[in-house]
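Sharing a structure with you now.
Of the protein chains in this complex, one is absent; all others appear in place.
Lettered A and B in written order, each chain numbered from 1.
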Amino acid sequence: MAMNNQGRPTGIGSAGVAANGSSLLPNEPLLFEIGDADHSGVDLPDVEIDGSFLGGFARKSALDLPGLTEPEAVRHYVRLSRLNYSIDSGMYPLGSCTMKHNPRLNEKMARLPGFADIHPLQPVSTVSGALSLMDQLGHWLLTLTNMEAVALSPKAGAHGEMCGMMAIRAAQQAAGQGHRNIVLVPESAHGTNPATAAFLGYQVKPVPARADGTVDVNAVKAALSPEVAAIMLTNPNTCGLFEPEIIEIAAAVHEAGAYFYCDGANFNAIMGVVRPGDLGIDAMHINLHKTFSTPHGGGGPGAGPVVLSKALAPFAPVPFVRKGQGGLALVEHAEGGHLGRITAFHGQMGMYVRALTYMLSHGADGLAQAAKDAVLNANYVKARLQAVFSVPFDGQPCMHEALFDDSFLKDTGVSTLDFAKAMIDEGYHPMTMYFPLVVHGAMLIEPTESESKATLDAFCDVMLDLATDAKAGNAARFTSAPTRAPRRRLDETRAARSPILTYTPREDLPQAAE
Amino acid sequence: MTKFTKDHEYIKTDGTVGITQYAQEQLGDIVFVELPAIGKTLKQGDEAAVVESVKAASEIYAPASGTVVAVNEALSGEPGLINTDPDGAGWIFKLALDDAGELDGLMDADAYARIAV
Partner (left out) sequence: MRYLPHSAAERAEMLAVIGASSAEALFAGVPEGALLTEPVELPFHQPEYVVEAQMKRLASLNHAAGDGPFFIGAGAYRHHVPASVDHLIQRSEWLTAYTPYQPEVSQGTLQMLFEFQTQVAHLTGMDVANASMYDGSTGTAEAVLMARRVTKRNRIVLAGGLHPHYRDVVRTYLGDGPDLVKLAADPTGDDLGLEEIDGNTAAIVVQTPDVFGRLQDIKAAADAAHQKGALLIVVVTEIISLGLIEAPGALGADIVVCEGQSLGNALNFGGPYVGLFATRKDLVRQMPGRLCGETVDADGRRGFVLTLSTREQHIRREKATSNICTNAGLCALAFSIHLSLLGEAGLKRLARLNHLKAVKLSRMLGTVPGVEVLNTSFFNELTIRLPVPAAPLVDLLARAEILAGVPVSRLDPGKPELENLVILAATELTSDADIEMLASSLHAALEGDA
């Protein structure tokens, strides 16, 4: 493609015409190729300033920020959006991600000026509704989990893990147990668990999984010692199974003077049905963007409140809302053992509004039904697929996600990755692949409660057809897939070997291949 | 004679260390190599370097104790050399061995061939 010296295409470029000739799959140029420094979609008065208050620091360096008028911007971002898969356009069977429907009432409520247009540092007397909302959200989370206290401010799941583990560390330091420096993490754990433990300076000690995909209380007992600070366990676990010995594990952990951190990423399977506090858990983060339907937004924002047991409650980070005689108060500065801030303000208020709206919509009965439907859907998918797919752990029904391994693809020349990419050509987002690590070529399918039986049947039909075709030796359908997506497989090696992370105008644009 | 570790490193009698053909196949395209500093002293089994593929980062352990006397700077610009020529141009670093006798405890090519499957 020819370029002018601003790096914009000069001829009738590729805009709007994809390589396969379909104008419904736009090949959208970059903002830096279509924008112009003089274009603007915002009308503002052009005021003069004298610069006497700028301390001599006025900007001299270039900005190089192209602008778009409103029609140009709307078209650019609408066309780009159409290159994305989304929950609204189809089933998103990503295990461990809980891609459920995002109700639009949540969005509408989050945009009420009384929530969206309030500042975190307004006088407390002007935000009593916000404090009440935080208090109510906390009440729902505590009632659903039977825990003592909640730290709302963590910004996402990994941040919640960090917060919970910091509370554990603070509690142990306060009790003269600060020497404890080992955290037990089962092999099936989310990668964020060992990352969080190591981030806080703990040594990570793996606990092996049992042949049935669950954690053996005896393996935990064998690993416990006076140096162990905590165990980080996911329940239901990443193999989609409820840990049957979890109560015994909690008892053993407590007996050894350690704490039990639970990764709550899979809480959707049990909300309103099982209360983690009844299992002996000391801290658990809850991903509002998974369990409580706040949108994933292409990778955030999330929200990861942490519920805490009585032992850990005094170590929750500030700020938090406290019920007092005069109503609700906002505690902003650490006192006693409380941790300091883990983020500047009160956390993800916009997500709190959405999550509480979702909770009020479902109610106690609806949340339990949603968990049961999520489990029903996963078991239905498992039942329909297991004649052809291989199920590594079949000792108990699965929870909200069904795990398969790649043994059914043995000798077909088709890998788990190839299979997933072929799903794209059939109109589905791939399932989670190669996770958990304890299973070879793992395929983890989480349909969520949002999918109807008809959708699940159509999905299962496609999955069975693909599996049958793979076994019949039609490897090319898989190894060349996808062919019907906006892009074919991308060269990740090239991207990582010589990273191009920002736009720079170049003559040798790879698009020349068109 | 070249010797091998269970972690799929090789070490030549002159102290040159790299990863095996089998290891590079398992890792796939190498995209980045973190080299040790020249002069660094390592004990057998210490973490010496990191090789990264698109999906994984793997530590390279010192097959024997010694001092790093050379590193393969060519890998900074062309990490793929590990894929194309792991025991030649894709070498990673070179050790001045503390005790050549340590190599006796490592596998020979035949023994390694039995685990690299």
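The definition used in the following text is that a residue touches a chain if its C-beta (ideal position, glycine included) is under 8 Å from a C-beta of that chain, and two chains touch if they have at least 3 such contacts.
Fair warning: this is a prediction, and the values are worked out from it, not measured in the lab.
Undergrad: Give me the chain B residues in contact with the hidden chain, please.
TA: Residues of chain B in contact with the hidden chain: 32, 52-57.
Operating definition for what follows: only the chains that are shown with their structure count from here on.
Undergrad: In angstrom, rounded to a whole number, how far apart do the mean CA points of chain A and chain B lie?
TA: Distance between chain centres, rounded to whole Å: 37 Å.
Undergrad: Over in the complex, which chain A residues touch chain B? Could you list them?
TA: Where chain A meets chain B, its residues are 492-493, 496-497.
Undergrad: Help me check something: in the complex, which residues belonging to chain B touch chain A?
TA: Within the complex, chain B touches chain A at residues 28-29, 31-32, 52, 54, 79-80.
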